[in-house]
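Of the protein chains in this complex, all but one are displayed in their positions.
Labels run A and B following the written order; every chain starts at residue 1.
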Amino acid sequence: MTFLLRRTMAMLAVLALAITASACGSDDKSGGGGGGGASAGEAIKKDPANEGKTFTVGSKNFDEQFILGEIYAQALEAAGFKVEKKLNLGSEQIAFKALKSGQVDGYPEYTGTSLTSFFDVKITDVPKDPDEAYELAKEEYAKEDITALPRTEFENTFRIATTKEKQESLLKGAKTLSEVAELPNAAKLSIAGFPECRQRTDCLLGLRDSYGWKPEFVSDEGKYDPIDKDRSDLGFVFSTDGELLEDKYAVVEDDKELFPPYNISFGVSNKALKDLGPKGEEVIANVQKPLTEKVMQELNSRVSIDKQEPEMVAADYLKQFGFVK
Amino acid sequence: MNVLAFLGDFGDAVSFIFKERESVSGGVQIGGLGELGGLAGTHLLVSLVAMAIAIAVSVPLGLMLGHRGKGEFLAISVSNVGRAVPAVVLLFFFIAFIGNGFRNVAFVLVLLAIPPILTNSYVGARQVDNEVVDAARGMGMTGVQIVRRVRLPLAMPTIFAGIRTSAVSVIATATIGPFANLRTLGEPILSENIYRFSGQLGAAMVVALITLAADAGIGLAQRAVTPKGIKLAEEPRTRGPRLSLPTRRREAAT
Partner (left out) sequence: MAVSSESTLLFAQDAPEGFFGDRADKCVREEGFCPEWIADNYQRYIDPFWEHVFLTVVPVTIGFILAFSLALLAHRHRWLIGPVAGVTGALYTIPSVAFFFLLQPITGLGKTTAIVALTCYTLLIIFRNVITGLAAVPDDAKDAGRGMGLTERQMLWKVELPLALPEILAGLRIATTTTVGLAALAFLANGGGLGAELDAQRFFKSNVVVAGGLSILLAAVLDVIILGFQRLVTPWQRAAT
């Protein structure tokens, strides 16, 4: 099954590449100066200037982070860097420490997370505009001698989800969190979340503070499992979850914008930035451009649902979008 | 360098144990005797339940097997296999196949606790002098009576050594409870995001203290139940079948 799927995807990738190549046609490749930078869709070229330079890419400890880490790592490798991967560092505090201490040269972090977890910005004070949030994070990172590279389009924020049936039966068709909070049975509803969520202001506590809604909390590591198996009525999920590609789930809108922006920004220590160079920065910027929410959902599905290895999924992504042959 | 920082963290950790403070991302109070008391309560409860079940199962079984002289292979193998299966692996196994919660963690801990107690009960029963057993038989005691009135008391020290070993393992392993959504003292250790290093250190210290206390406590109990004559000869036998097992102090796992 998976073999067939992969073969099909490979053939389509070749097709896409052929089309792209012919479309790009006589693009002045030499204009890129043989640099590692390439516009999206164009293959990343090995820059001889990068030879001998090592770059350590880190990541946090969940699927999306593995995928992103692999994508950045493999892209840099294609550009000629010697890349060391230290994925699965741990949670953000550990990853941040690793970046500051130089154990890793760069890792992808969410703007909202960096502001609330590293820079002591209260959740209510985080700018709701993703660019503003990014700029603020960039400022704060700079104080730590770290450069936050430009952000991705997609963000991985919290969503409240439930099954389509439960939205009708339990929530009476409510589509926003405000509506849910006003339901007569609001306090009796239960919501599942990972254990830490219980104590996070950008998670369970946020519902209490922003919506005045205090549902019963079910601590559970499975995201959709508790909703499916009726261990809880709703669940905290993430916007880039693969499961959201399926038609099963309904997302309840965060109309009061409780959750801050969570775009990805690849943070690099200034020391390593010199090695990376502007061309290396271009590689990073280009390889992350196609990452829309839907694309991330697909990539996440491949790892979380199809149980493919993040390394392979990243490699396929780079191939299918033409960054790597 | 880090040593000084470490000492600072140490003080921070102690204050974490006793005083509440705000979590890393704000909005919630963590630490303090209240929360740690609760976590410790769950931690101890699941450990006690597991130990109780393990003892109830292993001691009678081990004694009977030791009395009959049968199942030596079983008793040893259980110990070896038990050591080879990491508690973490067992826990993840159960999470995947059965689910989460107190029951699961307790079950894993029971499986972890059984091998040392079972093996030591067996060994303890075996090592009772045959002459004593013969004398008892001569007095007309039945098998069960012999086990209960002769083998058990004489095997007590060895059995307690096994219990001590198990208890240390179980208490230490209960720290992985949060993987199965059981909030034990492992929670601050595994949630670095909220509890920070000082929280991790503080919780670890509490676990270490509880472990030491349990070890010492059971050690005292061990002394209390040891018939005087045996107290004098506490060294492991140099003769007889060498069963490749620790007969004193703690051994084992996580």
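Quick notes on this structure:
As a convention for this text, a contact is a pair of C-beta atoms (placed from the backbone, for glycine too) under 8 Å apart; a residue touches a chain by one contact, two chains touch by 3 or more.
Computed from a predicted model, the values in this text were never measured in an experiment.
The omitted chain makes contact with just one of the residues B:17, B:46 or B:76: B:76. Subunit A residues in contact with the hidden partner, per the touch definition given at the top, are 1-3, 5, 8-9, 12-13, 15-16, 20, 40-41, 61, 63, 66, 86, 88-90, 94, 97-98, 101, 103, 128-131, 133, 153, 155, 157, 221-222, 225, 245, 253-254, 257, 259-263, 286, 289-290, 292, 294-295, 298, 301-302, 305-307, 309, 320-321. Within the entire complex, the positions of subunit B that touch the omitted partner chain are 2, 5-6, 9, 72-73, 76-77, 80-81, 83-90, 92-93, 95-97, 168, 172-173, 175-176, 179, 186, 189-190, 192, 197, 200-201, 203-204, 207-208, 211-212, 215, 235-236, 238, 241-246, 248-254.
Please note the rule applied: only the chains that are shown with their structure count from here on.
Considering their complex, residues 23-28, 30, 100, 178-179, 181, 183, 187, 191-194, 196 of subunit B touch subunit A.
Against subunit B, in their complex, subunit A makes its touches with residues 90-94, 116-117, 120, 122-123, 195-196, 199-202, 205, 209, 219-221.
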